[in-house]
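Chains shown are a subset, placed as in the full complex.
Letters A and B mark the chains in the order given here, with residues in each chain numbered from 1 onward.
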Amino acid sequence: MFVTMKPHATDAEFEAVVERIRSLGLTPHPISGTERRVVAVIGHTSGIDPDDFAVLPGVAGAMRVSQPFKLVSREVREEDTVIDVGGVPLGGRDIVVMAGPCSVESREQILETARAVRGAGAVFLRGGAYKPRTSPYEFQGLREEGLELLALARQETGLKVVTEVMNTETVPLVAEYADVLQVGARNMQNYSLLERLGAIDKPILLKRGLSATIKEWLMAAEYIVSKGNPKVALCERGIRTFETMTRNTFDINAIPILKALTHLPIVADPSHGIGLRAHVPAIARAAIAAGADGLIVEVHPRPDKALSDGHQSLTPAEFESLMRQARVIAGAVDRPLA
Amino acid sequence: MFVTMKPHATDAEFEAVVERIRSLGLTPHPISGTERRVVAVIGHTSGIDPDDFAVLPGVAGAMRVSQPFKLVSREVREEDTVIDVGGVPLGGRDIVVMAGPCSVESREQILETARAVRGAGAVFLRGGAYKPRTSPYEFQGLREEGLELLALARQETGLKVVTEVMNTETVPLVAEYADVLQVGARNMQNYSLLERLGAIDKPILLKRGLSATIKEWLMAAEYIVSKGNPKVALCERGIRTFETMTRNTFDINAIPILKALTHLPIVADPSHGIGLRAHVPAIARAAIAAGADGLIVEVHPRPDKALSDGHQSLTPAEFESLMRQARVIAGAVDRPLA
């Protein structure tokens, strides 16, 4: 259950609500970062009447939320969340395309890619500075130098920057350089990281875990939002199944399901979703047709020389072709590309 | 390896090829039902040079096929298979929509549905007369009476009929009534049934097994084609994963992968693919955007009264709305609805 205070409710009125919750044997969980004071009521609330709270002074209303995820639920907020990323709206009518290499590898590589993807119509540059790799012996990213190169590319092209943050220690550093901080699939349930990201004022792109259920994914988003950061977008990147012809199975079902369950924006990652260069455009088209609010696509000037994910990275020319196709499908669902 | 004879090759020439194959310790597997005589060479052919056969009298050519599926592979046949279903091409440029109830329940129900789906633009009527049900205590279909009702609805509306065949015994009966015989997911590897269907001259719609890999699915199609029936279309209907919010996980990746691997037509079943009425249109749009050649959609005049699959069946009005959306996406990929 959620109790929402009136805009000018006093501290004493808020405290009285908290006290009432405790007196019923329940736990009050104040939610940070919302415009009006809200308190979640945790425990067995099935026997409690929301009206018991609604009549208290300073209370605007009380509502039951049937899902275990609360703040990210459409039940709690009906209208879509639109995240303002330095002037670019994510989650609004326009579909946003993010593109760039798996890893930032060099000044030339990132600048060349940034110019190419901007030329084709992307508005965000993606690129990993910190790379979570299955093997400790593989390239782990340029780290801070990578962040600097991303900032340089932003300066040259005007593209917004999205890049992964791997741990709590580097949150301030990554937040200094990035416009959007990405949480990778392997960290989707790294709750210490999620809580830390709930305490900053930057948009977060939360990738789905390798075999996370939709409910677990929304609970992970709830971690961030309940700590005070409502700027969360979700990224579907494929799940693990028995199929071995593709790297992952892109879960197209997740897009309409999420649109119904949550007000957060949904970004699709067709590159990881299928893992084969030739087929990335088909999955990108499908994701837009199903209702995605954005795409994130791996592009590399020379995929065969890439230090990571070369087999699923598009060349700039292939990306341009994908953008043409994406624009047509976006038009067909009446949502122009940003 | 495949050896293809010239159009007017003699029986003696063919026998000489077969003899040559045996003399190399390999097994000849003559393929039925192709225009020209073809013989597959089974065994360890890696050390054999195709030219050893190409020089024999009456031989048009010999080729290696790297995939375990042969006749259904793009390697063997580059151009798309277009199946002529009584004048309606399946697998050509036009996208074909099949619609109707899960089960044929009554004269009124099937006629009302048939008229509604034709009105909205479907060209095939789907409907189960024989229903494979998880429980022996559930409605198993009207059986032959259901087939007669489908035929009646075809007569009244001109729609083509697609319906499931569950066992070898009823193949002749179902083939008498249906324009296309469907193999259900649970029977995808019922090899006796597949072989029997390879011996008839009717199109087959082969659904993917609950957790069949794409390779296994193509091997199942190979069973039918290698027995002499080249008219096989594949139907993606979702796979089994850990996700519990949806009935299945529609494998959107399968569409572009199949388009690359095989020349057979691909039909998408968004109804089983997601299993929730509200979200069927999103998956239908995605499937067309990804390259599907057709859709098969469950429609029932009163889904809440349906004897099976009511939760995933569209009302006629919802289906009309789906068709409008499908037409727009089909236009965007430059493939009109049939």
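FYI, contacts are C-beta pairs under 8 Å (C-beta built on N, C-alpha and C of every residue); 3 or more make two chains touch, one makes a residue touch a chain.
Note that the structure is a prediction, hence the values are computed from the model and not measured.
Engineer: Whole-complex copy count for this homo-oligomer, where the file places 2 chains?
Structural biologist: Of the complex's copies, 2 are shown; altogether there are 4.
Simple rule for what comes next: only the chains that are shown with their structure count from here on.
Engineer: I'd like the Å distance between the centres of subunit A and subunit B, where a centre is the mean of that chain's Cα atoms.
Structural biologist: 38
Engineer: Using the touch definition up top, name the residues of subunit A that touch subunit B in the complex.
Structural biologist: Going through subunit A, the ones touching subunit B are 211, 213-215, 239, 241-246, 249-253, 255-257, 259-260, 273-274, 276, 278-279, 282-283, 285-291, 328-329, 331-333.
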